[in-house]
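Excluded from the complex is one protein chain; the other protein chains are retained at their positions.
Here is chain A:
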Amino acid sequence: MYHRYVVVALSRRKPNEGKELTKEEKQRLRKQKKHQKKQKERKNEKGPSETEKDKTPVSLLPPPQPVATQKAPSALPAPASAPIPVPASAPFHSSPAPSPADKPAKSKAELKAERRARQETDRAAKQPGSSSSGIKTKVPLSELNPVVKRLPEHVQVDDPAVVKRLAKKLERQQIPLRSDYGYKVSLFSHLHQYSRKAPLTQLLSIPSTVIHPSIVRLGLQYSQGIVAGSNARSVALLHAFKQVIRDYTTPPNEELSRDLVNKLKPYISFLNQCRPLSASMGNAIKYIKKEISNIPSQCKEEEAKTKLLTCIDRYIEEKIVLAAKAISKYAIEKISDGDVILVYGYSSLVNNILCEAFEKSRKFRVIVVDSRPRLEGREALRRLVQRGISCTYVLISALSYILPEVSKVFLGAHALLANGYVMSRVGTSQIALVARTYNVPVLVCCETYKFCERVQTDSFVSNELDDPDDLMVTRKGKTQLENWQDVSSLGLLNLVYDVTPPDFVDLVITDLGMIPCTSVPVVLRVKNLDQ
């Protein structure tokens, strides 16, 4: 059973879309027939057939619409494997099996494509006005392995059906629903916006019985910003999961491998409500769930628990601590004496690199660029100066004045997307852009566990909206924006992340080595092979 969604970008594109797609459909059908013939010829060879299979999904994808709200299936030839989520990558490794299924699957695909086109025209006729209906095309390119990739619920907040579904799910898990706060700018009305003054804990009972206390504490620390930063959040999450696993007892007639995963689901929803999960946290959760489900059923509970705890420790040790050491080693090679290094905001990894380079007696100075409202650069500045590194501190508005002095830019990343885009704190893409203009090399440092299968080309589709009240500032006892809610034409927008295209990034330093931005999907594929 597939669920197919059609993305409709803007209202004015609607009437044309049906026609475009039907034309596309015809083109696609023609191409399919050609490829079918080719595949029959090269049936026995694995490699070429794989590339063919690579190409067929590409041809089935609609041409990338240059509109913001389009997500995943924007066709890029090389990282075409990326839009297909992990389970679909399996077919690439088992080429003989799907090929006999090709023919019936393709004809199925043809029928489906036609049906979809008809559905699409019907829907276009029904809804003339709504600009963002938030439904998405999932082309049956997964002829090899039908995989459904739903849009996550946290980017469909303006769709009442999705919101209702989420509410029902939370009710089932006995977790309170956090309500949105304040007026949302229309371009970002599909995202959640919460207020820090209304924590989720006011709707929970105080000795929390539904949710483990360490998870409640973690959620509070996330929503108040006490634990911030991709690495810190992942480590804290894994620490909390360790407590949960330690306090867990298998109920009778249940298996640990299945029950523990079910126990973790409400906790993850709770944490998501407190603050949307980061990509690194998502990968960590995936890893834990896999480890839990891989526990053999005859394993005793104590043994299983210690096994899980050591797995978690090992994950942290390998992916975060040792990776940081490896990245520092590579990055230090790139720092030469007399360098002027520009960093933006606070990145634990970049700070680590700079401190280690300083210890290895490299002579350099640092320029810390900071931006409101988080002003994280102050903390970065403090830690660097504490070590003895000479620093300069500017706000991002002074960027173009200071760039002529800079020899290198080191940026941290929140996640690296499958099409080579870097998702990081808002302002990073601006820095990369200006640095490119001044021909200053931009190096992004990122551990591999932050690599994410998502594809994004803009910062609108999936982002995080922070508390808009953070933008209010009190100077000399006066807060100008105090009553911003009363002004109907005013909206405060506090974005957290933005996306930097790979053209602006010169090098990505990972624990696997120094790679160009476009090799990220290769790393992802290698990772999937390992797993």
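The rule is simple: a residue touches a chain if its C-beta (ideal position, glycine included) is under 8 Å from a C-beta of that chain, and two chains touch if they have at least 3 such contacts; residues count from 1.
Note that contacts and distances are computed from a predicted model.
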Hidden subunit of the complex - UniProt protein name among "LYR motif-containing protein 2", "Large ribosomal subunit protein bL20m", "Proteasome subunit beta" or "Translation initiation factor eIF2B subunit gamma": "Translation initiation factor eIF2B subunit gamma"
Options A:175, A:235 or A:304, residue touching the unrepresented chain: A:235
Candidate in contact with the missing chain, chosen from A:221, A:494 or A:510: A:221
Among A:117, A:204 or A:492, the residue in touch with the chain that has been omitted: A:204
Contact with the hidden chain (one of A:249, A:297, A:361 or A:386): A:386
Absent-chain interface as seen on chain A, which is shown: 199, 201-202, 204-209, 213, 216-217, 220-221, 224-229, 231-232, 235-236, 238-239, 242-243, 246, 313, 316, 320-321, 345-346, 348, 376, 378-380, 382, 385-386
